[in-house]
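Structure first, then comments.
Here the complex is missing a single protein chain, while all its other protein chains stay put.
Just so it is clear, A and B label the chains in written order, and each chain counts residues from 1 on its own.
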Amino acid sequence: MIPGVSIYEILTVTSILFFIGVYGFITRTNLISILISVELILNASVVNFVIINKYLFPEALQGVYFSIFIIAVAAAETALAVSIIINLYRQISSVEVKEIETMKY
Amino acid sequence: MEKIIFYCLAAVIIAFGIASVTSRKMLRSVIYLSFVLISIAGIFFLIDYNFLAAIQLTVYAGGIVVLIIFSVLLVHHIEMELEMAKASKKIVTAIACLIGLGVFLTAIYSYDFNVINNSLTTTTAEIGAGLLSYTAGGFILPFEVISVLLLAAMIGAIVIAKGKKLTENNNQSQ
Partner (left out) sequence: MNLNLVILIPLIPLLVFLVLGLFYKKIKPAVSGYMGVLGLLFSTGLALYTAYRYFIVIGKTEGVYQTIVEKTVWMNFTDSLRIDMGILLDPIAVMMLIVVSVISLMVHIYSRGYMKGDPGYTKYFAFLSLFTFSMYGLVLATNLFQIYIFWELVGVSSYLLIGYYYTKESAVAAAKKAFVVTRFADLGFLIGILIIGYYTGTYDFETLNNPEGNSILNWAATSFMGLSALTWALILIFIGGAGKSAMFPLHIWLPDAMEGPTPVSALIHAATMVVAGVYLVARLFPMYYFIEDGFALNIVAFIGAFTALFAAVIAITQTDIKRVLAFSTMSQLGYMMLALGVSGYDGHDGLGFMSSMFHLFTHAMFKALLFLCAGSVIHAIHSNFLEDMGGLRKYMPITNITFLIAALAIAGVPPLAGFWSKDEILVAAFEHSLFLYVIGLFVAGLTAFYIFRIYFGIFWGKEGNYKEKPHESPGSMTAPLLILALLSIFGGFIPFSEFISPDKAGFETHLNLPLAAVAVFAGLLGIVLSWIFYKKESELADKFAKRFGSFYTWAYHKFYFDELYLFVTKRILFNGIARGAAKFDKKYVDGTMVGIGNQTVNTSEKIKGIQSGKVQDYAFAFIAGAVVLAIICIYLWLN
């Protein structure tokens, strides 16, 4: 644990980071910006896991392991998202969210 | 002392996070993201999870940010200004996020966490042993599954991003 810092403050920080990511996801018009926002959300959850592990269950290490896996999955997912974005860019020459509303009413 | 470091890191995270999602230039947004990621690695160092911090720096700040920069370079004019959403949408989203934040904080602050104060350091050996152990509480299976997942992601990314030109070349050459 970090001496002098209670768990509540850290959890507050991660919550704020999570919602910054959500705000960015809903507000941004560029696909890559949306990807960046998703990274923020994932990171917030990683920190959450680690902090709870350290503060509440110091002997166990499941939080760490889980965070490793989250990071690995995030990496894979980002790679695939980028490949999709590139394919889409080839089709419609744009990465704006406005251009991909084909599934509307 | 650690308290001050923590507060600086927290301030950096939040400030650069907001900057990342509101920036009008693509590359700056990516760089702000990398700052956020490095600060998070700093938090990990503060709580003595050195291995995890290293992974964070290597995979996230090193790999993912580079990947995103490559994609930005492939699809963008870098000096182009990004469009922002309508003001109404921003306000509504902001309000929704604030409400959500309020819910989270209410939940967090109402709960009594029984915190165990300690200063254990975890070594990399311990993490490694846990990841590869067969006993109950071991993570060997997710470890192998993750490797398969990464293989699948690699193949998938190649197939999706391959495009027509490569297949045409293959067909012509045959």
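Following the convention adopted for this analysis, a residue touches a chain if its C-beta (ideal position, glycine included) is under 8 Å from a C-beta of that chain, and two chains touch if they have at least 3 such contacts.
In this text the structure is predicted, and so the values were computed from the model without any measurement.
In the complete complex, the hidden chain is touched by one of B:S20, B:S34 or B:T93, namely B:T93. Per the touch definition above, the residue from B:A11, B:L74, B:V103 or B:M154 contacting the chain not shown is B:V103. Residues 93, 96, 99-100, 103-104, 106-107, 110 of chain B touch the missing chain (whole complex, contact as defined above).
One chain is missing from the display, and on chain A it is touched by residues 22, 25-28, 34, 97, 100-105.
Assume only the chains that are shown with their structure count from here on.
Distance from the chain A centre to the chain B centre is 5 Å, each centre being the mean of its Cα atoms. Put simply, chain A touches chain B in their complex at residues 1-13, 15-24, 26-30, 32-33, 35-37, 39-40, 43, 46-47, 50-51, 54-59, 61-62, 64-65, 67-69, 71-80, 82-87, 89-90, 95-96.
Taken in their complex, chain B has these residues touching chain A: 2-3, 6, 10, 13-14, 17-18, 20-22, 26, 29-30, 33, 36-37, 40, 43-44, 46-49, 51-52, 55-56, 59-60, 63-64, 67-68, 70-72, 74-76, 82-85, 89-90, 93-94, 97-98, 100-101, 104-105, 108-109, 113-120, 122, 126-127, 130-131, 137, 139, 142, 146, 149-150, 152-154, 156-158, 160-161, 163.
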